[in-house]
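Handing you a structure now.
A protein chain is absent from this complex, but the other protein chains hold their places.
As written, the chains take the letters A and B, and residue 1 is the first residue of each chain.
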Amino acid sequence: MRSLRRILSEPLGAFGIALVVLMVGGAIFADQLSAFDPTRISPRDRFLPPSAEHLLGTDQLGRDLFSRVLHGGRIALSVAQFSTAVSLVVGIMLGLIAGYGPRWLDNLMLLLFDSIKSFPTVMLALALVTLFGPSLTSVVIVVVLVNIPGYARIIRTQTLTLKAAEFVTAAQSMGASTARILRFHIMPNVIGPLLILASMDIPVVIAIEAGMSFLGLGVRPPTPSWGAILNDGFTAIRDTPWIAVAGGLPIILTTLGFTFLGETLRDVFDPRLKRRG
Amino acid sequence: MTVLVIQDLNVSFSTEDGELLALKDVSFEVPEQRIVGIVGESGCGKSTLINAILGLLADNGRICSGSIGFEEAELTTLSATEMQALRGQRISTVFQDPMGALNPVLSVGRQMRNIQYRSKLTRAEKDAHSVEMLRLVRIPDAEAALKRYPHQFSGGMKQRIAIAMALMMKPALLIADEPTTALDATLEVATIELLRDLQQQIGCSVLFISHHLGVIAELCDDVVVMYAGEVVERGTTRQVFNAPTHPYTARLLECDPARQTERKRELPTIPGEIPDLRQRPAGCIFASRCDQRAEACAAPPPDFALGDGHFVRCVLAEAT
Partner (left out) sequence: MSAILDVRDLEVAFRTGGFLNRRDVLGVAGVSLEIHPGETFALVGESGSGKTTLARAVNHLQETSAGTVSFEGVRIDRLDRAAMKQVRRRMAMMFQDPIGSLSPRMTVGDLVTEPFRIHGEKVDYKAETERLLALVGLTADFAARFPHQLSGGQARRVGVARTIALNPALIIADEPTAGLDVSVQGEVLNLLNDLRERLGVAMLIITHNLHVVHHVADRMAVMYLGRFVESGPTEEIFRAPAHPYTAALLSANPEPDPDKAQDRIALPAEVPSLLARPSGCEFHTRCPWAQPRCQSDAPEIVDQGSRRVACHFPLAPGATPPAKERTA
């Protein structure tokens, strides 16, 4: 709880938390807060500018943009959550193995990580979409693949350092198995920084999802994704700019929110910064 | 003439759990050409003291009151630039880890030349001076050594190079912070003898910090005993080691295994812990662990002069 107070005492941290709460709240309560069905087409109401009734206006099919944005938030956040979780679990496991295992295994895994990392994200996305077709699943797979090497490497480096730590040698001298050492002695001491890093990656994940949807490689219409909305508004940006704004604004706000929060988290938990009383 | 005069120095740190008074009313002197030892265990404030003298306190630390007189200057009033000019030239330091002074990516010769940046000598003259210093600290093959890098030397040699670098500009005061703690016994005594010889040759004063009582007894002329940020006793080495008056000093000497000449089953210890320095007791800081504790100890103890420069901060000393 002291940590929460510390985060709130930093202006950026407080702002970050506010934005995150706003976006997450909007996503959770999307149904309650939406006045309209996000997929309801109403040709009569096409291209309406923002008003009291349609807070963000309507798009080219007469759908209420505010409702679409709220539901889009659900997509963004669930993709972010799920894929981050999977990336973390797999990344941590691979990192532990690479760091603690024999040298040849480590070299092999590094080769694997570097191979994946050298693929530009867009090409990877294209490749996967060719295999699986454009969908949420493709997005998730892309995000997971893109994130795993980075996380694994961080865990690997930390594990390598800890392998030589005296408390690990002590555990070995007691007869602890490798599994036990990894689980109780190494993992708890390496995941901390990684979790903070992962939270700062959430904007990246959201951006990937939005980007893929923007390119038509992600969720299929009529599912409301921020990237899809952005795409819709892109072509009509001269005459009806509010559509693009409706798509872009939530992306910006969420990115800002998580980034500020992540940066503040990192500063707060950095043991080397001496705190003023 | 005294080189260093510390008078009623108080240093505190701001922490999240409150103000921590790390040094309380610390006073002592380092006369010209004398070796003064500071003895203390963990938490006694030795590092804080050195940092305060050198002007290198952390951001959350400050000197609340007191003075640090060095030669003619008052160090607490000097600016950062002025302090920087003093460090390495008039006051230099040797650390426990020689890599605290040695830059791993520069050759030894280059570093020794850099220290001489203020002298008007040519490069060749500076190198000659460096070689002279390395010979003084008994580094074999000194000219070749200039071209080598720190990692190519053993631990003992690195420490000697660090000492050479510290003494190159013939400082008035050399601060040695546990310089031999990380060295093996045979290396330690060799380094102590080296320091003693150098001190005589160069004529500087030395402030020697250590928790190794035997080394202090052998090397130092005067000694200052610190506990939890306070000077509890000070005087010449003979006075303090032969007639320890403060209960902490007496117990500390008892505990040193080197003092036990016969094999004992049960070694003496000082039970308890240093109190939380964020909540210093009103009276004597050692009272909670002192076996001679009396009622009078609940009040702040005075600095009592036992005569001939032997001081003790204990209320019981007055009684005897």
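One rule holds for everything that comes next: a residue touches a chain if its C-beta (ideal position, glycine included) is under 8 Å from a C-beta of that chain, and two chains touch if they have at least 3 such contacts.
Everything numeric in this text was worked out from a predicted model, so none of it was measured.
The chain omitted from view is touched by exactly one of B:Glu19, B:Glu71, B:Glu218 or B:Asp303, namely B:Glu218. Only one of the listed residues, B:Leu56, B:Cys255 or B:Leu306, touches the absent chain: B:Cys255. Interface note for the absent chain: among B:Asp59, B:Asp184, B:Asp276 or B:Glu318, the touching residue is B:Asp184.
Panel shows chain B; residues 41-42, 138, 154-157, 184-191, 193, 211, 213-218, 237-238, 241-242, 251-253, 255-260, 263-270, 273 of it touch the chain omitted from the view. Residue-level contact of chain A with the missing chain is found at 165-167, 169-177, 180, 184-185, 188-189.
Criterion: only the chains that are shown with their structure count from here on.
With centres defined as mean CA coordinates, chain B is found 53 Å away from chain A.
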